[in-house]
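Structure record follows, encoded as structure tokens.
Just one protein chain is left out here, and the rest sit where they should.
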Amino acid sequence: MPLIKFGDGNGAVAADGFARLADDAPLPAEGGAIVSLTRFRKDREALMARNAPVGVQLKSDESPEELGDDVHRLSVVVIEFPAFTDGRGFSWARMLRTRLNFKGEVRATGNFLFDQLNYLRRTGFDAFDSRFTLEDFHKAFAEMSAVYQPSADGRKTIRDLRAGG
Amino acid sequence: MYRYDEFDARFVAERVAQFRGQVARRLSGELNEDQFKPLRLMNGLYLQLHAYMLRVAVPYGTLNARQLRMLAHIARKYDRGYGHFTTRQNIQYNWPKLVDVPDILSDLASVEMHAIQTSGNCIRNVTADHFAGAAADEIEDPRPLAEIIRQWSSLHPEFVFLPRKFKIAVGASAHDRAALKYHDMAVEIVKNAAGETGYRVLVGGGMGRTPYIGFVVGDFVAKPDILAFLESVMRVYNQSGRRDNKFKARIKILANALGEEEMRNQVMREFAEIRARGTLQVPAEELARIDAYFAPPPFEDLKDEIPEGGKDFRDWVRTNVHPHRARGYAIATISLKPIGGVPGDASAAQMDALADLMDRFAMSEIRVSHEQNLVLPHARKRDLPAIHARLAELGLGTPNAGLITDIIACPGLDYCDLANARSIPIAQDIAARFADLDRQHEIGELKIKISGCINACGHHHAGHIGILGVDKKGVEFYQLQLGGSGAEDASIGDIMGPGFGEHEIGPAVERVVKAYLTLRKDGERFLDTYRRVGMEPFKNIAYLDQLYAAH
Partner (left out) sequence: MLTANRLVDGDVLYWKQGGWVLALKEGEVFADPAAADAALAAAQAFVTQNKVVNPYLFDVKTDAHGIHPVKEREIIRAAGPTVRGDLGKQAGDPSLRPPPRARSGATVRMKDDDVSI
């Protein structure tokens, strides 16, 4: 499952750089670690004490607000899609970017369709843990050339284009 | 009416291409049915009892002649020569082939139409008063706002995978013809004490298994803020609406679980943030730009008189003609409820003939009502006799708008995969029983609404007399509800008791109507009498047949 990240540019396959730790796995001294929200609450001190990046993986019913101010200490927030029909993650990503002004990586994992890739990108995801290739993403992004409403990506809307923006 | 610019046109064209690709991926197996189903639903395509069903969007019920001709063409070319107009102002085709749907969508796009988001767990067709722009009693035309909401909600990336469907309606009159209080969210255009026009927002209404009347969540939202406010409601719903149980997933459940105060608090918190950011403001220029599309047609200065005519014409005027804001004009209801016909259905030939009629008489505009009828919003009073004569030739001149034979019935078990019982034959039976026009006028306004299952697409909860079809050990049974209303005096009908069989429901309705005629006081409609005397007398007489049988 290639991890694909979009920085400012067109995106690229990227190395992960983080280990996803199970709740009962020992905490390594070094290296990026992604843990569940449950574990983060339990082992917060230990995680922050390491000189290594930390990330939290949220279930679809866990709001990023539950991270409190700690969110700004995280390098990555991973949001799960247990089923492609569960669209809460779109709002969670948007919340991270807009309300919480989160500047780190927002990663999507789990079950989502090719037809949702554009929505994921627009709502603020910039990394994708999935079976899709970079070519898939470009194809998905190219399907609809203009959008009616603003979202977390700051993309110009049709109204902006009409006004000559 | 709204006309697409290059951006709108490209949007629907790209959407068609996207769906063509999705169909290809389905046929090749790259997508299985579970993956394809939400995608086809978001283009309005269901799989029903006999075939696929395509629901085409008619935004706020407004069509021009060119569009109506295309709907007729689609019925002829791809379907079985007819279409069904729905309670949410859309049109449904019952026999399209999956492989043809991309071409159908392409044909629709050529006349600025689509089937985007007419199904699925997303924001559906935005409906509005079907007398918009013509009603004598409206504050302003609700359709510009409905168009702004339509664009904002089209493929909104955050809200295409909601817990469940989401229906929005817009109204602008004290007399609510759009059933605002039964919608997930509704916007009522109002004036405040200072005389400024703004929006009152309601949430949490709904039909179905657990009907609710909506409550006010925004008393007066200023015009530029409306999208920010609506987006706040959507976000609260997307985040917190239940996803564990399909029957508890609508916003009405969330809103009532949180309570009015908490719902408001959550919405206001979002609203304050979005508003402060300013990204969703609707500037006055944008409102004016959209308003211009809905500018009233050039009304002539005409005599404010309806010409004389024969009895048939006078009967039709009595019920099917309504006051217009311009002198010399009228609003005309085209009944799609001929006695013995299928409520809401129109043939391709009828649609084509109506398109000609629109061009000739009615400034080329027609509306789909909320009651499975059509409406000519701008008819010259002096043309009414000619209009009526033509409608009568076409079988569209039934003089029963708002009367007991103007029945709403969902497609029911004759068509629908979800149904438990048939509704159309019940509507036909009841209409036949009350066919005599004098008797219909004696009875007066009596809205009968029939649903074939608990999903309530026939809006039976809002019927003065509501009928719900149920399956009792493989046999069709019908439950009666009395006292519902979808208007500004919204109420949910009360269930009478045990159901009636297929051949008993008609006589039961007759007995209920007899009781009303006996009990009513001056000027009372059925609904008023029911609200005054309650269920008891109606219940007693409805079951009288069973009592006799038992002896």
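As written, the chain order gives the labels A and B, with residue 1 at the start of each chain.
As a convention for this text, a contact is a pair of C-beta atoms (placed from the backbone, for glycine too) under 8 Å apart; a residue touches a chain by one contact, two chains touch by 3 or more.
For clarity, every value in this text was computed on a predicted model and none was experimentally measured.
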| item | value |
| --- | --- |
| Among shown chains, those touching the left-out chain | B |
| Omitted-chain contact residue, chosen from B:Ala13, B:Leu47, B:Ala222 or B:Ile454 | B:Leu47 |
| Residue of B:Gln92, B:Gln350, B:Gln428 or B:Ser451 in touch with the missing chain, whole complex considered | B:Gln428 |
| In chain B, positions touching the absent partner | 26-29, 33, 47-52, 80, 95-99, 342, 413-415, 419, 421-422, 424-425, 428, 471, 474-476, 501-504, 507, 510-511, 514-515, 518-519, 537, 540-541, 544-546, 548-549 |
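The rule we apply is simple: only the chains that are shown with their structure count from here on.
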| item | value |
| --- | --- |
| Of all residues in chain B, those that touch chain A in their complex | 5, 7-8, 10-11, 14-15, 17-18, 21-22, 35, 38-39, 121, 151-162, 235, 238-239, 243, 273, 277, 279-280, 286 |
| Residues of chain A that touch chain B when the two form their complex | 63, 84-88, 90-92, 94, 98-99, 113, 115-116, 118-120, 122-123, 143-151, 158-159, 161-162 |
